[in-house]
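A short worksheet on the structure shown next.
Missing here: one protein chain of the complex. Every other protein chain is in place.
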Amino acid sequence: MSDIKPILEVRNLRVEFPTRRGLLVALDDVSFSIAPGEVLGVVGESGAGKSMTGAAIIGLLEPPGRIAGGQILLEGRRIDNLPYQDLRRIRGREIGAIFQDPLTTLNPLYTVGAQLIETMVTHLPLNPAQARAKAIEWLELVGIPAAAQRIDSYPHEFSGGMRQRVVIALALCAEPKLIVADEPTTALDVSIQAQVIALLKRLAREKGTAMMLVTHDMGVIAETADRVAVMYAGRIVEIGAVRNVVKHAAHPYSSGLMGSIPPVSRRLDRMQQIDGAMPRLSAIPKGCPYNPRCPKVFDRCMVERPELMPAEGNLAACWLYADGAPAAEAKHHG
Amino acid sequence: MADATPMLETRDVARFFDVSRPPLQRLLAGEGKRMLRAVDGVSFSIPKGTTLSLVGESGCGKSTVARLVVGLYSPTRGSVIFDGRDLAEARADSTQRRRMQMIFQDPYASLNPRWRVRDIIAEPIRAFGLSKDKAEIEARVGQLLTQVGLSPLDGAKFPHEFSGGQRQRISIARALSSNPEFLVCDEPTSALDVSVQAQILNLMKDLQQRLGLTYLFISHNLAVVRQVSDRVGVMYLGRLVELAPAETLFETPRHPYTRALMEAIPDLDMTGRQRIPVGGEVPSPINPPSGCPFHPRCPLANDRCKAEIPAMMPARGTPQTLVACHAVEEGRDRMGAPLVEAVG
């Protein structure tokens, strides 16, 4: 793992929102990296900061939000402090973005072919004719039937699932090194979701593209991601191999989250639930931000904020895994 | 369970929407009226104290059914029967109307943003004249808030001061305030985070046990449906394609579409099973395919499926299941084997 240079490296990223009621820290001390061909899933509840992490990386933070600390490195080069124009070039060429709603990404006034061709001509050494041939190839690759004819259709002439395929083609056609996909399947029906996920995963693997997959759907993560980061209140609380996090979550929040997903394979008398709700950014508790909801809370959690530390094969920000924790409990849960 | 009259019954109910362009434009373009067949011939019944769930993808008509059974839409064809009486007749009588309530999907749109929570919850009490006494209403609102896991003090706040899950609790409290017996829940948890979803589903189950409620539960999430239902109906393009006791449906799904839906659920147990998604997309309900609506996507379709609309009938092998499928009827549905054979 360590001998491969990561495509993306995020170090101690901090994003702040100055508001009239004071400074809100939306992301705090977020660090992770993604290797070539690797899919990192980022999960968490709404407001946990997962989409904001993606936005910070592609340089599309909504004002007044700003990166207040840390670094974002793309192939070892800092991109968090670049001027807007440079960042825009990188965004098309080296980072591809896929959002939840395909209609916001596609320009309704141009045919999908025109948009694909323009992207490729701008970023790749291709002439328009070559780009057109390539565009048809891409549309075929993402599974659009009769691509040679559909290339001259407008976005509204495609169904939702097909549009999202076009968006995927558009994000991938400039052969970026990194793809940031924010809830790419949430707006799609289940049966379409499966098709799109399979497609994304295959393409990332084949092209050696690093992918950051932001979603609230653990099922999607379990199927697609290699590693997963669980976020809570603007911080990563656990990160590790996807299988390990899903099956043996170390952080009480991750294990609560996994436990509250209803299984389709059996009926439970009562579902496991996490009481309460995630704190608002303006009222994050002292110490561990999860402490008001945590069933395993003890005195240290109330005063001191935990850093990520090794925990059952993952990294978890939880005092249960520090020296001197109530050890008996730490080993048996989940 | 002594009362054998179902809480709710629909008989061949249908609802079409006119989606034609304005008359003048239609004339100029030389096209006829265009009808969206949102619901087309749906029959089911819900015994008292039980939960029937309707599942399907967006546009399958499940939310239209929910609105039909509470009278927000009137049926184009067929009838809805509420506790033995025609729905229109029952809705004209406020003592009957009070017995049905609805919970909506979007907790951010289902509460009037200009009203205080206590007024939102008290609205049905006032509208049905259940109590005129101010102190009594206040006590009842406090009790309802406690019942859904909030504090009576929350009544003085406005909806925007609450999170999505808390708002959904307020919606439930409002629905319960007229002492209903039948609750229609239209995707009550699909706008919520999973951990909150579990809270709401647990709450709904508790309330059902405690108050003996009957639920019609609408959802696109099969895993959620499995947790709450006694019986499950699967809808596709405005029609019911399979209706079965929950356990039967999840253990032995019969209709190819139900099987495709099950197949499409991401596998959290990480067995490494390779899923083979069913191809294609849901056709438009304005121009539904001939014959069985699922035939263009169905791996089992043959000429009969293209021509003849299958009727709901008990399935071979699982007689408690009603299924509308020629392949099942003819016994060529490869029961127990994968629907789509892995290629390559």
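To keep things simple, chains are lettered A and B as they appear, and every chain counts its residues starting from 1.
To be clear about the criterion, contacts are C-beta pairs under 8 Å (C-beta built on N, C-alpha and C of every residue); 3 or more make two chains touch, one makes a residue touch a chain.
To be clear about the criterion, contacts and distances are computed from a predicted model.
Q: According to its UniProt entry, is the unseen chain "RNA polymerase sigma-70 factor, ECF subfamily", "ABC transporter permease", "Response regulator receiver domain-containing protein" or "Fe-S cluster assembly protein SufD"?
A: Going by UniProt, the chain not displayed is called "ABC transporter permease".
Q: Name every shown chain in contact with the chain that has been left out of the document.
A: Taking every chain of the complex into account, the missing one touches B.
Q: Looking at the full complex, which residue from B:Arg174, B:Arg259, B:Arg297 or B:His326 touches the chain that isn't shown here?
A: B:Arg174
Q: For the full complex, which residue in B:Val65, B:Leu87 or B:Met102 touches the chain that was left out?
A: In the full complex, the listed residue that touches the missing chain is B:Met102.
Q: Give the residue, chosen from B:Val39, B:Val70, B:Val117 or B:Val328, that touches the chain omitted from the document.
A: Missing-chain contact among the listed residues: B:Val70.
Q: Given the contact definition stated above, which residue among B:Thr10, B:Thr64 or B:Ser110 touches the chain not shown here?
A: Result: among the candidates, B:Ser110 touches the missing chain.
Q: What residue numbers in subunit B mark contact with the hidden partner chain?
A: Interface residues of subunit B facing the absent chain: 67, 70-72, 91, 94, 97, 100-102, 104-106, 109-114, 123-124, 127-128, 171, 174, 178.
By definition in this document, only the chains that are shown with their structure count from here on.
Q: Under the touch definition given earlier, write down the residues of subunit A that touch subunit B in their complex.
A: 45-46, 159-162, 189-195, 197-198, 216-220, 222-223, 242-243, 246-247, 256-257, 260-268, 270-275, 277
Q: Within their complex, state which residues of subunit B touch subunit A.
A: Within the complex, subunit B contacts subunit A at residues 57-58, 163-166, 193-199, 201-202, 205, 220-224, 226-227, 246-247, 250, 260-270, 275, 277-279, 281-282.
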